[in-house]
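Notes to accompany the following structure.
With one protein chain held back, the other chains of the complex are shown just where they sit.
Naming follows writing order (A, B and C), and every chain is counted from residue 1.
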Amino acid sequence: MGETNIGIERLQELITRGPFNRWLNFTVLKSDADGVEIRAAWREEWVVNPDRRYTHGGILAAIIDVAADYAVAAQLGRPVPTIDVRVDYHKAAMPGDLTAKARVVRMGSQYSTAEAYLYDKDGALVASGRGTYFTASPKA
Amino acid sequence: MGETNIGIERLQELITRGPFNRWLNFTVLKSDADGVEIRAAWREEWVVNPDRRYTHGGILAAIIDVAADYAVAAQLGRPVPTIDVRVDYHKAAMPGDLTAKARVVRMGSQYSTAEAYLYDKDGALVASGRGTYFTASPKA
Amino acid sequence: MGETNIGIERLQELITRGPFNRWLNFTVLKSDADGVEIRAAWREEWVVNPDRRYTHGGILAAIIDVAADYAVAAQLGRPVPTIDVRVDYHKAAMPGDLTAKARVVRMGSQYSTAEAYLYDKDGALVASGRGTYFTASPKA
Partner (left out) sequence: MGETNIGIERLQELITRGPFNRWLNFTVLKSDADGVEIRAAWREEWVVNPDRRYTHGGILAAIIDVAADYAVAAQLGRPVPTIDVRVDYHKAAMPGDLTAKARVVRMGSQYSTAEAYLYDKDGALVASGRGTYFTASPKA
């Protein structure tokens, strides 16, 4: 477990297939035995508060879920359905690219747990979370 | 508590101020002592899987967080920061508008809990969740 | 789904088999299509703070998990493994019996979601939460 890894190029391909993932502008930066690192490139539509200009929590939640999911996918070779996810918000995320670091907490044959930490362009932690992913073999 | 309510028009104004909320195409359908009901109008960018065409979990999470937040906002008269949120996925959400029903579980002077249930265009439950919101008075 | 129900006596038997459930002093009060209601009888060991005498959050979490689990069990006829659980604390729970009301949010063939609300002896909501339960058929 954790020993196989599909590599950056293949992971980037898998992520980029999804229209909403493309809209989130993901670039896979790293994928190895320790987990994955992905960057989401800022879009003006992400703002929640037009005066203070910080990023909508739904965007942060989506990035955390995707990062944790792809930490699992990097080992399994395919993205997996999210069963549930929890996200904690630590700090307003101001305009700028966001980078998530994610790792598998436990890989199971039926469901698995992964966690992710999300950083702003200055490296400050803005949110973190964990999810349960459905990792049973797809039916033949 | 739970007795005051800012009304549909004012709630719609508050939601519509945020660029990402506008991108999610929210319409407030109801806001009364039992909670709020909001609809998000489908966009093609929401798709996660181009073959099966279902909606990205990050979109469902964002709608649930917004609905629960505005259930609190409807009582307080202002949107509130999300402290943390949990989302459970129940069923693939196929293309079509999504409607969330949300209510306050407990209103507190420092932090509050609200929950939301999300339905597809046929009325099937696709996701649900709950969040903790920061409801301390803004500093003068 | 949700139509069969094993009944109060059988549910009480299932709960009472577990030593920790016995230690939590559970009595099944109700079990029908709307969900289950169970009472946990107060013990002095539950106190977390010897001065203020309120109940340890771990006790409230355990009761919420058991109630949600048995809402699922009442339909399936057997208790199920908890995959993950979230608990929100609303109010200090003072010495006295605690009553949980739980219901299935979504029953699935692989995993299911249930939620529970916990009340003190005066009927005040002290905690609530939800969990994901593993409901795949046991292997033959």
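Criterion: a contact is a pair of C-beta atoms (placed from the backbone, for glycine too) under 8 Å apart; a residue touches a chain by one contact, two chains touch by 3 or more.
Not measured: the values here are computed from a predicted model.
Interface note: of C:K30, C:H56 or C:K121, the residue touching the hidden chain in the full complex is C:H56. Touch with the chain omitted from the figure is made, among A:I6, A:A92 or A:V105, by A:V105.
The chain that is not drawn here is touched, among residues A:T99, A:T113 or A:T135, by A:T113.
Panel shows chain B; residues 83-84, 86, 110-111, 113, 132, 134, 136 of it touch the chain omitted from the view. The set of chain C residues touching the chain not shown comprises 17-21, 23-24, 44-50, 56-59, 61-63, 65-66, 81-89.
In the full complex, the hidden chain is touched by chain A at residues 86, 88, 90-91, 105-106, 108, 113, 115, 117, 125, 128, 130, 132.
Here, only the chains that are shown with their structure count from here on.
Superposing the C-alpha atoms of chain A onto those of chain C requires a rotation of 180 degrees, given to the nearest 5.
Same-residue interface: chain B and chain C share over half of the residue numbers found at their contact. In whole angstrom, the spacing between the mean C-alpha positions of chain A and chain B is 22. The mean-CA centres of chain B and chain C are about 27 angstrom from one another, to the nearest whole unit. Under the contact definition stated at the top, the residues of chain C that touch 2 or more other chains are 86, 113, 132.
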